[in-house]
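Take a look at the structure set out below.
Here the complex is missing a single protein chain, while all its other protein chains stay put.
Chain lettering (A, B, C, D and E) follows the sequence in which the chains are written, and residue indices restart at 1 in each chain.
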Amino acid sequence: MFLHRKVLIRPVNVGTPNARFGQFLLEQFGGATGELTAALQYWVQSFHVEDAGIRDMLQDIAIEEFSHLEMVGKLIAQHTSKLDQTDVYDAPLFKLKGMGPHFLDSQGSAWTAAYINEGGNVVRDLRANIAAEAGARQTYEALIKACDDEGTKETLTHLLTREITHARMFMKALDSMGKLDDPFFGNIPPDETVNLVFNLSHGEDVRGPWNEGPDFEYVNDPHPEGGMPPAPVNADDEHAPKAKRTKR
Amino acid sequence: MFLHRKVLIRPVNVGTPNARFGQFLLEQFGGATGELTAALQYWVQSFHVEDAGIRDMLQDIAIEEFSHLEMVGKLIAQHTSKLDQTDVYDAPLFKLKGMGPHFLDSQGSAWTAAYINEGGNVVRDLRANIAAEAGARQTYEALIKACDDEGTKETLTHLLTREITHARMFMKALDSMGKLDDPFFGNIPPDETVNLVFNLSHGEDVRGPWNEGPDFEYVNDPHPEGGMPPAPVNADDEHAPKAKRTKR
Amino acid sequence: MFLHRKVLIRPVNVGTPNARFGQFLLEQFGGATGELTAALQYWVQSFHVEDAGIRDMLQDIAIEEFSHLEMVGKLIAQHTSKLDQTDVYDAPLFKLKGMGPHFLDSQGSAWTAAYINEGGNVVRDLRANIAAEAGARQTYEALIKACDDEGTKETLTHLLTREITHARMFMKALDSMGKLDDPFFGNIPPDETVNLVFNLSHGEDVRGPWNEGPDFEYVNDPHPEGGMPPAPVNADDEHAPKAKRTKR
Amino acid sequence: MFLHRKVLIRPVNVGTPNARFGQFLLEQFGGATGELTAALQYWVQSFHVEDAGIRDMLQDIAIEEFSHLEMVGKLIAQHTSKLDQTDVYDAPLFKLKGMGPHFLDSQGSAWTAAYINEGGNVVRDLRANIAAEAGARQTYEALIKACDDEGTKETLTHLLTREITHARMFMKALDSMGKLDDPFFGNIPPDETVNLVFNLSHGEDVRGPWNEGPDFEYVNDPHPEGGMPPAPVNADDEHAPKAKRTKR
Amino acid sequence: MFLHRKVLIRPVNVGTPNARFGQFLLEQFGGATGELTAALQYWVQSFHVEDAGIRDMLQDIAIEEFSHLEMVGKLIAQHTSKLDQTDVYDAPLFKLKGMGPHFLDSQGSAWTAAYINEGGNVVRDLRANIAAEAGARQTYEALIKACDDEGTKETLTHLLTREITHARMFMKALDSMGKLDDPFFGNIPPDETVNLVFNLSHGEDVRGPWNEGPDFEYVNDPHPEGGMPPAPVNADDEHAPKAKRTKR
Partner (left out) sequence: MFLHRKVLIRPVNVGTPNARFGQFLLEQFGGATGELTAALQYWVQSFHVEDAGIRDMLQDIAIEEFSHLEMVGKLIAQHTSKLDQTDVYDAPLFKLKGMGPHFLDSQGSAWTAAYINEGGNVVRDLRANIAAEAGARQTYEALIKACDDEGTKETLTHLLTREITHARMFMKALDSMGKLDDPFFGNIPPDETVNLVFNLSHGEDVRGPWNEGPDFEYVNDPHPEGGMPPAPVNADDEHAPKAKRTKR
């Protein structure tokens, strides 16, 4: 059951409203790396994760992300609050669609659940969440660098901070299962190629711990192991006109 | 520069073609967790990653994923090769759109680049890749459990294996930067709340290393820190009809 | 600020889990007429609606819709709880993507913010909300008719009921502004054609209060009022090959 | 059966072509609130609405909306007719994709049928149409406010006017069924909660006719009625690594 | 200006309604190769094509395609007219979304303007139209092969026939410009590589008129002509942790 209080989890104070910057902020409201993606991803995971502690954590963080979505929404509302004094060519998105936040990214693309990564296994979910946090943090850094307003910057720094906190929590949870540095999970044993690394892009190859021994066996010039299966026969094409061709 | 050899990187042999299973396989051809997502994600990262070794790794793995996409495509082609003997109600997708693979998922939704997670920072990219590998592995496990055909199973097990290999490589790369178990990256210092954990979903709370000391300080009953900013004034609404209301 | 309690706003009890029915329920979790659409639409409106009473109403209802989304999610979780005993051909979506809810509709299409209708004016918003409630109610009716499980039916009837309640609230709010039965809002005066109705689809025309006097003037055989502007000249096409043509 | 005359239903005369304004106009050609959405929504409804009079009305209005789509298209064609004299940075969309209209919105997002709201019941359809008209009117107001060209303004005012006319027609049709101010439709009786209103967003609550008696019973501090169902058991997770956790 | 007559351009008579087949038919109502795609593509081209004869042809065919869309819609309406007697598991799409057509394809994906191919040049447009007709014809063939109902088959055969007619018209139009068998158009001269063909997929190469002299010069083993530009330097990454690596 959800409840709401008419007060932000942390106050937001924009000094100088700037609708163009407001449009950038949409990236974290209705964009791929934004708070809606995080909130919905963690929360939907809580329905299938069976471990009560992990589920609790997912719900706590999801609710915080909803509260962050509200903070970003309020930032956008404040940045577009002087829209009547803003030139239409500076803020067409808000002029045409109205002031305040919308579930669009900074390019005007509608939010899609295709951004969400979840399902079937808690290890997969937690890894997806660490990735989501990294994307969110990266966008907050970009927004902070693009920002002139001190009040906005302070809020964005707080939101960036919390992504780090959440990332640490997800890492600790994975680590408690021994899955932070172990790629294996689930119960399908891998085949004999699990330690092979294939050099498929040739040129100035530079190597490192990610393809060196003792963990990996490097195949410098991989040969295809398969023979080409016979050409598929498409029954529908039987009556198709034949191309003239020369076998060589 | 890309090159191609008319032979699979590893042979594929379907025993009994089954177009319904062919449709499931689309999940790894044109679906969110599929090989196209992986190949394009790693490859597009290689354009902005400045570390030559990491870039080399991304290119090697991306090319392998393209070759895996080809294997999955060939599996689908073989599973739909007897489409003329298949009832239309068993395989409407292939009956209407043609045999062989399409860039759709198992539900018939077109592949979208919204599945891709990348940009701006190598740590973010590598974390996104570990998540992508986990999603791919999870879907391969589901496909293997749903599969009756031995030849198909062997191929799917190989593809699952390689996702583990790639996950290990990405982990090693992150670890070589000290970023596998450290949530922090970039150069924006976090604020004073970085160690706080908020209990925002109340009920039977179950705790663990992800919200216990010494790393975290648990706030059991968080209070909002902010006061509600004044209501936004929408200039366009000035002439809007006013609602009758009672203040209480 | 959002808060959550680990208990449903109203209990959900599925008698006989049925993953196929679970897939139908996705329509109200991640579908166009579902609870996510309603929750996000009403809540995002609250950022730009200036009337404190309407804003309060939007927030109250939005939070209830989030709690309904949770109920639908729990229904789906229960209907897919015996997935290991379900044939893969009966529930491929859940077999491949995992048990429990996902932000997809019953056809497997990802939720998109293109479903949301809001912005710029409270009258527009409230009309959009009455439409959203009507769509949600209609889908709940279809689900109830398709449902064999008593526990599920009771929950769906409750959810349908609440859509009626919300629709009534939105109607009362519009009525308090005099805008329930008055099409006009905003401050642009209409032109002289505002009472004309054009009969543009000819055949067995059947009329009613929606195109009869005294409100409307019916134009039985409308003539175009405009002359065709000169053909657009595409500068890029200047060197384009000219088609042979005969003027008649 | 459709027919077309090579003359606009009402003439369009752009004084000063402005490709940047042409891009704004895309919002009503290929955008969510645009003429294509309206035309296709009303027309597709006509296939399942059984009342001959309502069906006739839907077809008449749909055909008018197609004619309006043509007018908007012509506006855009005229505004982009001097594209060869326009700086590429002022009009990249048209420079890259060609002059004239495209089925994109002002942000360059492709039109999607996800914008359409229809199906299963005439009351739901008519409510959806009133909402569609409100959205269209709102966008026309925004465009008029952003417009410097008198000829364009006159056309936009006409199009805004017609949305008011259509809204009135849809209201009259709903009213003739007694469904303009009655939220109930269909034949599923609501449950006992139909008059309850829940105060779920706490703070400075402001009330009004939308949550006051005699129509509504206000629940100031709602308590959850349900107990949490037991945690879902995901069979696939049986072999998953367990998280270390402390129950408190 | 559009007009409509309440009679189909050609009658449609379904013998035995079959909602499952009705779902297949959606492919030509709201699918990629369907009548909406054709109608909107040709019609939108008419706004920027300057040749009056070609524009006239585009408008004539577009209007016919709208009338075909109506025929397909009527087919679907008839095939879903006994929905109350149809099992929900046989026709969930129509059971949940209502009888009659929707702007979805046979897999339930919403129509998107991304299916449309047009813009900037009449030769490009006409080539796109020949491709659109080929896709439509192919789907009609698949539907006819999947169909048991004689009345439906007759209609589908007519619709397939008209796609052939339209394809011939587009071919004649291109031919009248000399552009049916000449790949060149526009006014940018190609560079010196225009006759080279690169053998980039190695294996059992089979050649034909499409890569043989005198039109083409075949390069059996192409060598890259470029040197790798220096690695891009991402300023944002300056402070990024460095990977340990070994140059070899």
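The definition used in the following text is that contacts are C-beta pairs under 8 Å (C-beta built on N, C-alpha and C of every residue); 3 or more make two chains touch, one makes a residue touch a chain.
Bear in mind that the values here come from a model prediction, so they are computed numbers and not experimental data.
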{"item": "From B:P101, B:G135, B:P183 or B:G208, residue that would touch the chain that is not displayed", "value": "B:P101"}
{"item": "Contact footprint on chain B, counting only the chain that is left out", "value": "1-9, 30, 36, 40, 44, 47-48, 56, 59, 62-63, 66-67, 70, 73-74, 76-77, 97-104, 110-114, 116, 118-121"}
{"item": "Residue ranges of chain D at the interface with the undisplayed chain", "value": "1-7, 47-55, 88-89, 92-93, 95-98, 104, 107-110, 120-123, 173, 176-179, 185-187"}
{"item": "Where the unshown chain meets chain E, residue by residue", "value": "5-13, 32, 52-57, 59-60, 62-64, 67, 74, 77-78, 81, 83-84, 98-100, 112, 114-115, 117, 119-121, 123-124, 127-128, 130-135, 137-142, 144, 157-158, 160-162, 164-165, 167-173, 175-176, 180-181, 183-188, 190-191, 193-201, 204-211, 215-216, 222, 224-229, 232-236"}
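Just so we're on the same page, only the chains that are shown with their structure count from here on.
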{"item": "Which of A-C and B-C has more C-beta contact pairs", "value": "A-C"}
{"item": "Superposing rotation of chain A relative to chain B, computed on C-alpha atoms, to nearest 5°", "value": "180"}
{"item": "Averaged-CA centre spacing for the pair chain D and chain C, given as whole angstrom", "value": "9"}
{"item": "Chain A, residues touching no fewer than two other chains", "value": "1-9, 47-48, 52-56, 59, 62-63, 67, 74, 77, 97-100, 104, 110, 112, 114, 119-121, 123, 141-142, 173, 176, 185-187, 204-209, 228, 236"}
